[in-house]
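Here's the structure we're looking at; comments come further down.
Only one protein chain is missing; all other protein chains are in place.
This part shows subunit A:
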Amino acid sequence: MCDQTFLAIVFGPCDKCSKEKPLRPVYIKSEQLSYCSLCVEMTSTLPSHYHPPSKFKKNKLTLLYGAPQVGLSNHQLFAVHQVAERVEALGQFVMKTRRTLKGHGNKVLCMDWCKDKRRIVSSSQDGKVIVWDSFTTNKEHAVTMPCTWVMACAYAPSGCAIACGGLDNKCSVYPLTFEKNENMAAKKKSVAMHTNYLSACSFTNSDMQILTASGDGTCALWDVESGQLLQSFHGHGADVLCLDLAPSETGNTFVSGGCDKKAMVWDMRSGQCIQSFETHDSDINSVRYYPSGDAFASGSDDATCRLYDLRADREVAIYSKESIIFGASSVDFSLSGRLLFAGYNDYTINVWDVLKGSRVSILFGHENRVSTLRVSPDGTAFCSGSWDHTLRVSA
């Protein structure tokens, strides 16, 4: 977040080929060995029809039944790519920056689209929250928060209010008006109170409820009008960095990702964790539901994005490349779910073919980390915010 965290890598002789290389832990017949990445790949050849037994879940069973017999710590056994072999490959994509929104005085940390497909709210390290018209690049509203590092912001479904928060440990709602001498700060309403920084917030289907995620390791559901806590969600072992609500109208689940490398799916009414996934090697910075609601993608500091299917209850795809070594900070799907846009800390945006697992495009333009990325509600463009103080709308 503020400071760069690095993954500690062990160097040494590989247990298989004896070469001095960076090592990864591998479990073979309940024994832990250290293999170099080449030997890890070579031992991973399993027959393509291999289906693990239905109750096999790598990390869960390690706790309940002992170490898994065969298998590698994080290798994909069966993926969407094999099933999608017959699908046509995508052609070349030409996407360019169409609008650049300048005005923030420091790193842009978060942004959200309004349902009118035109307005954008963004928040930055200098404490400013700005509402833009992305067609004209004009600033429509601006408010200065009493804290710096406003890490979360969200637009209300009605378009009449925005929510934001960060190091103040709170989530505040500001109604938007078009009065001449608008004083947004005066109408501020404090809704959520956490015991550590606010990392993400989102309105539910209405303006009346807000879901928040915090560095205190919990998520919470709040009533906007009264500020009352409606439900809290405990289970993450470390800071929760992101959340996303399931897309359906009647949906009452959401997914959250955290520094404990877990992505957890919650039932909003009971507060119960329904499913959890722990295959990433580092903090999960961003989670986003697939448009159908049956799966979600995650972007992590381990430089990979992964797709998890909720009904199969496991990871079904990894989007990674040897050349990508910087963490993914933000992910979002295109309207049909075929494309996954991911913003990285190496200043680029990679566009992945969700079904084939290959990268279809790479976008340059930002001069610092891409910290946030969202596709517009009608899918015509996507907006990316960066530590270079700007937001770019590309199509």
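Everything that follows uses one rule, which is that contacts are C-beta pairs under 8 Å (C-beta built on N, C-alpha and C of every residue); 3 or more make two chains touch, one makes a residue touch a chain; residues count from 1.
Everything that follows uses one rule, which is that contacts and distances are computed from a predicted model.
J.: Between "2683_t:CDS:1", "Guanine nucleotide-binding protein subunit gamma", "Putative RNA 3'-terminal phosphate cyclase-like protein" or "Large ribosomal subunit protein mL51", choose the name on the UniProt record of the chain that's been left out.
T.: Of the names offered in "2683_t:CDS:1", "Guanine nucleotide-binding protein subunit gamma", "Putative RNA 3'-terminal phosphate cyclase-like protein" or "Large ribosomal subunit protein mL51", the absent chain's UniProt record gives "Guanine nucleotide-binding protein subunit gamma".
J.: Which one, A:P157, A:G337 or A:G365, makes contact with the chain that was left out?
T.: A:G337
J.: Out of A:G103, A:G251 or A:G379, point to the residue that touches the absent chain in the complete complex.
T.: Among A:G103, A:G251 or A:G379, only A:G379 touches the chain that is not shown.
J.: Looking at the whole complex, which of A:A295, A:A342 or A:L373 touches the chain that is not displayed?
T.: Among A:A295, A:A342 or A:L373, only A:A295 touches the chain that is not shown.
J.: I'm checking contacts with the chain that's been left out. Which of A:L33, A:C273 or A:I362 qualifies?
T.: A:C273
J.: Where does subunit A touch the missing chain, residue by residue?
T.: Touch with the absent chain occurs at residues 51, 54-55, 57, 60-61, 63-64, 78-80, 82-84, 87, 90, 95, 98-99, 118, 134-135, 235, 272-276, 290-292, 294-295, 309, 311-314, 316, 334-339, 354-355, 375, 378-382, 393, 395.
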